[in-house]
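Here the complex is missing a single protein chain, while all its other protein chains stay put.
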Amino acid sequence: MSGVVLDVRGVSKRFGGIQAVNDASLAIREGIVTGVIGPNGSGKSTLFNLVTGLDHPDSGEIHFNGRDIAQLGPDRINRLGIGRTFQLTRLFGKMTVHENLIVVSRSGRREAGERAMELLGSLGLSGLWNEYAENLSYGQQKLVEFLRLSVSDPSLILLDEPFAGVNPVMEQKLLAQLHAWIAAGKTVLLTDHEMAIMMELCQEIFVLDQGEVIAHGAPEAVRADERVMEAYFGR
Amino acid sequence: MDTLQVILSGLLLGGVYALFAAGLNMIFGVMRVINLAHGELMMLGAYITFFLFSQAGVNPLLSIPLSAAALLVLGVILQFTLVERVVNQPLLSSLLLTFGLSTLMMGIALNLWTSNFRSVAWSPLTGSWDVFGLAVSKSRLVAFGIALLVTGGTYLFLQKSTFGKAIRATSQHPEVAQICGIDVRRVRLATFGLGSAMAAISGSLIAMIFTISPEMGRMFIGKAFAIIVLGGLGSFTGAFIGALALGTSETLAAYWTDTQLAEAVAYAVLLLVLLIRPSGLFGRAGSGA
Partner (left out) sequence: MSSATDRSPSPAADADSTIVRGRPTPKWEPYLGWGYLVILILATGFLLWFPSSATAYSVSLALIVLMTISLATSWNYLSGFGGYTSFGHAGFFGIGSYTGGLLLHYERVSWIPAVVIAGLGAGVLALLIGYPVLRLRGPYFAIAMLAFSELCRVLVTAWDSLTLGGRGVYLPILRFQREEDGASAWDRFGVQVHNNQNYYAMLVLAIVAVAIAYAIGTSRFGLELLAIRDDEVAAQAMGIQTTRVKLTAFGLSAIFPAAAGAIYARQVGYIDPPTVFLVIWSIRSIATAILGGQGTILGPIIGAVVLTLVSERVWETDPNLYQVIFGGLIVVVVLFMPGGLIALLQNRGILPRSRRL
């Protein structure tokens, strides 16, 4: 049983009249792929934002590798080793793909440039290096976002609906990258609505509904869980 | 007793500020545009009253609907030709655009009317009335009354009438409003026009109280921002309370120290609020930092 890298305990977040996350607890184990699923509005994105520092919990604790990160800013958290993508890609549109990859790097200019080309090459995107990021197709942007996140070599990777709106060819490429990360020993936490992929990829799944964790465990167990059925199909 | 008088005087002034700020607030709410030219719209209203009074002997109170109508039209034209183009662009564009407009309008006014101060001295409104032993400036009281009327009327309009509700819907969620069949384009045109009219009325009222010059817009825009930020962006009632608070503190400061520092009050308030509590007293959270 691998150690817990991300420990979320009793975290709550309220926005005006809505309790987006309600006393949620998750333990993400090292080196495996963990999934978070749930109907729309169940709090998945909020949870991601809380973990990555884009927002702060009203109560509860978040520990990464034993360290309390609940009140830290996003750049600090990223430097500690957590990287993420966004549901709707957020590349730096007015900069080229190459520049997008350089700007987030923490090594010297020349090194950063080489690494950038290397990464682009690994996904067959070398031809795009000099394009403005906003000119890329959606699928290409998703891929570049993946690459951008790997520049800083994080140990925990959060993917927010990586497969949304992506065609099969692109999906294969994304999956390939994901597998490469897993092979490199990284921990992946992802959320998506593509059930088939989630069930296949994840070794552990947490189910959220209306901000609460209603089930967790291995995919088969979760799939058969009644509460999960209810959340998705019931009410 | 003196202090009470000063406070009252400040409150009355605050009422006029509130009218001015309400228009700005509405424009921001509906279009997410910060209209830096709002002060110049007010200035134009003030000058319309001045010229009607000094050239044609028109009673300043009567000039109010005229200046409101004129600026309503101008506002709609400005929105149609210029502002609409930057509505969906980042805030920076509208900020710069309205800033440019403000400079442009002020420059034209300086050219036409020189930087000399003008005043509207209408005898029925000079001097003061005795209200419960306090001397209340006539012009301020009347101005306050009219401002209250217009602000209140606008508030009711927004709450009760169909178009008013359309305006509120658009300011809360433009995309959803559109799906519900609201012509957001028309809402924007009307809002800018209305906001300009409100600025014009406040300008006409100010002309009855203070001397005016083409540069007055710059002074008032700072106050308007202080008010809106204090009361909370997007909050009608918040802005009203903020306006009264500002009017009072300014007048008190002028009374206790000297007029120079009174000017600083608005800016100091603005900075303090922005730094300490950007969402203001009543505003929606997250509208600041």
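The letters A and B name the chains in turn, as written, and every chain counts its residues from 1.
Convention: a contact is a pair of C-beta atoms (placed from the backbone, for glycine too) under 8 Å apart; a residue touches a chain by one contact, two chains touch by 3 or more.
Just so you know, these numbers come straight off a predicted model, no measurement behind them.
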item: Omitted-chain contact residue, chosen from B:105, B:167, B:209 or B:243; value: B:105
item: Which residue of B:4, B:96 or B:156 touches the chain not shown here; value: B:96
item: Interface with the undisplayed chain - residues on chain A; value: 52-54, 73-75, 78-79, 83-84, 86, 90-96, 99, 102-106, 109, 112, 123-132, 134-137, 139-140, 143, 148-149, 152, 167-170, 173
item: Absent chain, residues of chain B that touch it; value: 34, 82, 85-86, 90-93, 95-97, 99-108, 110-111, 218, 222, 225-226, 229, 258, 260-261, 263-264, 266-268, 270-271, 274-275, 278, 288-289
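As a working rule, only the chains that are shown with their structure count from here on.
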item: Cα-centroid distance, chain A relative to chain B, in whole angstrom; value: 47
